[in-house]
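Okay, so here's the structure we're looking at.
Let's look at subunit A:
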Amino acid sequence: MIADLALYIGGLLLVFGALFSLLAAIGVLRFPDLFTRLHAASKAGAVGGGMVLLAVALISLDAAVFLRALIGIVFLLLTTPVSAHLLARASHLTGYRVSESTIRNDLKNPVE
Partner candidate 1 sequence: MNETATLVADWLIVLPVVLALVGAAALLMVRRANRVPVIGALLFLLGIIACEIGLLIRVVEEGPLSMTMGKWLPPFGISFTVDLFSAAFALAASVVTLVVVVCAEAGRDADDGRDAFHAMVLLLLAGVTGAFLTGDLFNLYVWFEVMLIASFGLIVLGGNPLQIDGALKYGFLNFLATTLFLLALGLLYGLLGTLNMADIMRVAPGANPAALTGIAALLLLAFGMKAAAFPVNAWLPAAYHTPAPAVSALFAGLLTKVGAYALLRSLVMLLPASRDLLEPVLALLAVATLVVAPLGAIAETNLRRAVGFVVIGGIGAILSGLSLASATGIAGAGIYIFQAILSMTALYLTVGLIEARTGAMDTRQMGGLYEASAPLSILFFVLVLAAAGVPPFLGFWPKLLLLQAGVAGSAEGWVGGVLVVALIVNAILTLIAGTRLWSHIFWRNASDALPLARSGRRLRLATSAVGVLVLAIVALGLWPNPLIEGGQRAAADLLAPSRYLEAVGLAEVEQ
Partner candidate 2 sequence: MNTVIFRTAAPLIVATMLVFSLYICLRGHNEPGGGFIGGLIAAAAIAVFGMASGVPAVRRALKVDPLAIAGFGVVLAGASGLLSLFTGSPFMTSIWLYLDLGETTLPLSTPLIFDLGVYCAVFGTISSIALALESDREEDL
């Protein structure tokens, strides 16, 4: 029964993970500039991807797979902010113009 429960949760997680991924994609499409898009990609993306991994782990009902999924999630959490940071920084340093709706920008002068 518990096994079935894990499957049902897993299935739900799978769908939700997929949804988060889709929303992340939509966010990346809809947001006005790079920095705002990064928000969508990094948060929704990481959560979406992580949820799917967790879903696989739950559905497999296998400790080894579960641990592996966990590793994947950890790795995702480890790398997502780093890549967001690298992209944001690189864009900023090369003179990316933020959206006009930006109300305050403390990073006016590129460091270089």
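The candidates came about this way: all candidates are chains of the complex that A comes from, given by their letters.
Definition applied: contacts are C-beta pairs under 8 Å (C-beta built on N, C-alpha and C of every residue); 3 or more make two chains touch, one makes a residue touch a chain; residues count from 1.
Quick caveat: nothing in here was measured; it's all calculated off a predicted structure.
Asker: All of 1 or 2 belong to the same complex as subunit A; which of them touches it?
Answerer: It is 2 that touches subunit A.
Asker: Which part of subunit A faces candidate 2 closely enough to touch in the complex?
Answerer: Residue list for subunit A touching candidate 2: 71, 74-75, 78-79, 81-82, 85-86, 89.
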